[in-house]
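One protein chain is absent from this view; the other protein chains keep their places.
So that you can tell them apart, the chains are marked A and B in the order they are listed, and the count of residues begins at 1 in each.
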Amino acid sequence: MTDWYFANLVLIQATLTGLVMALSVQVPLRMGVFSFAGVGSYGVGAYAAALLVIHMQMPALAAIGLAMLLTAVIGLLLGLVIARLAGLYLAMATVAFDLIIGVVATNGGTFTGGSTGLYGVLSDFTMPMMFILTLIVLGLVILSEHGKVGRRVHAVRDDQQLAASAGINVRRYRLAAFVASGALGGLAGAMNVMVRSTIGPLDIGFGLIVLALTMIIVGGAMSWKGAVMGAIIFTWLPTLLEFVGKWQTLLYGIIVATAAVLLPRGIHGVFVDLTRWWQRRRREPVAPPPAETAPEPDLEPLMTGPTSGTASSTSLLGGTA
Amino acid sequence: MQELVSTISLGSIYLLFALGLSLTWGTIDILNFAHGAIFMFSTFTAYLVLGHIQLPLVAVILIGIVVGAVLSLLIQVLAFEPILKRARTKRSAEMQILIGGIGIATIPLAIAEEQTKSNPFGLTGSTFSVNVWHLGSVRITNIAVLTIIVGLLLWGATALWFRRSKQGLALRSIGVDSEVSSLMGINRRQLALVTMAVSGGMAGLAGILFTASLGAITPESGDILLIKAFAIIILGGVGSMVGVAFGAFALAFVETLVLTHTSGSWTDAVAFGLIFLVLLARPAGLFGRKEVRRA
Partner (left out) sequence: MSSVQPTESATPVQAAVGTPVLELRDVAVHFGGVKAVDGISLALQPGLIYGIIGPNGSGKTTLIGAITRLTGLTRGDLLFDGESYVSAPPSRLVDLGVARTFQTVRLLPDLDVARNIQVGADARGGRGATDGPAARESVGARLKGLVSGGSAPSPAVAAAIARTGLEGFERHYPDELSYGTQRRIEIARAMAMNPRLLLLDEPTAGMNQAERAEISALMRDMRSEGGLCQLLVEHDVQMMIDTCDYVFAMNTGRLIAEGEPREVVQNPLVQEAYLGRKFREHA
């Protein structure tokens, strides 16, 4: 067991980082906030943590904590400014944000290491720390999917007017999504730079956005389980597909395209649908929808006065006055 | 002055590429994120063909157009139509098509990457060659002239079609079977198919002309161009033909400026920054008419 662990340590680390990053996209998506800013936060978090370690020799946890704080605040500011955009446009604005971060990193001179990035980020970060941090945030996300908050998130996503009428402050929830996304992205980036000891613009470009997106598409955006599945699949898939040889990327692409078209809610969505179908089969059938009852015409003739309605009312009421 | 020429030729290329994207987005509400992949793959196909036989530019362009149109149709029928049929709300359909496009784009990318090992590929093997002309102090290539002419012509034709098809669609949606819509004689699905095919054909055309101008492209060229096209359309406003033309030349102008006055690494950022700023300040764009805000 431990042999396998050490032989695959890099992949295990990548899975944990990938999971947290996938969560940074999944959490807002679940709420109907189409923000990919988590990927940009990943970049900011990685660079911030790297710089803190390199220039101030900060211990790993402190650097990670500060990086997360920074990305959470950036997330909040971003949210305040663009949260009102409709889905597609919000998505593009956040993608633009992510790409701008990449350009800034490339052009940051010696401070950000330019196009080669930063090296030698050596800290006291350990694997137990990585596991614990990951499990903590995963636990928090799981909690947010249950109980009152979990239900309210459904309302915020599906029907905002309804949410408002049920006392939900929709704007606050959406802002919280941005903050959470920023913090999670920053954590992923910071942890990654700690284990890889380097960060560069090539690590955080459009490719990362596509990777996060594919994890969520295939895994499923509606639940943390989707993020877990997506992270595991797409971290380990390249290794598993090695036997396919040179057409690896093509197979990868086909999988993603198929999932995007056929499984809008990912693998997790398939499980949910199957579960519900199974539950439905095991239950007694409900009263069939009223195909036999036709809706009454909207406007009743008033000319003959209210008594005209009496004739058509059924005996359920025992007759009106 | 030379910069002006550069701007115009760059802007024409951008315009050609963005036209197809704007056409489908403006008429049938489909933001096709595989547009860049179609652009690239049409050229890639031409490159493969040219590896076997020599062809004049006209034939190469034809290949590009046909491949682009066919790819686009395939995507519409195999991916976008099923998505639209099954989507619950308009908003989720939009996102699913966006994501679907991104997903599908990985396939041509993978094929091209595998074949070229991510190296640039061009249209060598065509009988076409670049000629440079001098008008006073200004250099301009024959391909640039061709691109500018084709770009403007196509823009005009598209703008006209756009207006007619929008009229037709609008009239149909309120139940009036006018002369315009019956002249078109086609229903909504057919219009979507035709629009996608035309859009794909334009992407292919843009790919050939672009590659002929630059000499070569890489499999990833489509992606960055896609983001720029998005910036152009957002700046100009979705659903506006004037807007897309304005956006194309405006972006080309600013990029040329940035390129000549700073190091080249910031030029791409112009597009990103533009997207962000426009969505912040005036999401409907300069000439746009679509509703972009939720609240």
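Methods note: a residue touches a chain if its C-beta (ideal position, glycine included) is under 8 Å from a C-beta of that chain, and two chains touch if they have at least 3 such contacts.
The shown structure was predicted, so the numbers you read here are calculated from the model rather than taken from an experiment.
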| item | value |
| --- | --- |
| Displayed partners of the chain not shown (whole complex) | A |
| Residue, one of A:Ile64, A:Val179, A:Ile233 or A:Ala260, that touches the chain absent here | A:Val179 |
| Residues of chain A (touch criterion as defined above) contacting the omitted chain | 143-144, 146-152, 154-155, 158-159, 161-170, 172-173, 175-176, 179-180, 222, 276, 279-280, 283, 286-290, 293-296, 298-303, 305-306, 309-310, 312-314, 316-318, 320-321 |
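By definition in this document, only the chains that are shown with their structure count from here on.
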| item | value |
| --- | --- |
| Computed distance of Cα centres, chain B from chain A, in Å | 30 |
| Interfacial residue positions of chain A with respect to chain B in the complex | 34, 81-82, 84-89, 91-93, 95-97, 99-100, 103, 106-107, 115, 160, 206, 210, 213-214, 217, 246-247, 249-250, 252-254, 256-262, 264 |
| Of all residues in chain B, those that touch chain A in their complex | 31, 78-79, 82-83, 86-87, 91-92, 94-96, 98-100, 102-104, 106-107, 109-111, 113-114, 223, 227, 230-231, 234, 265-266, 268-269, 272-273, 275-276, 279-280, 283, 291-295 |
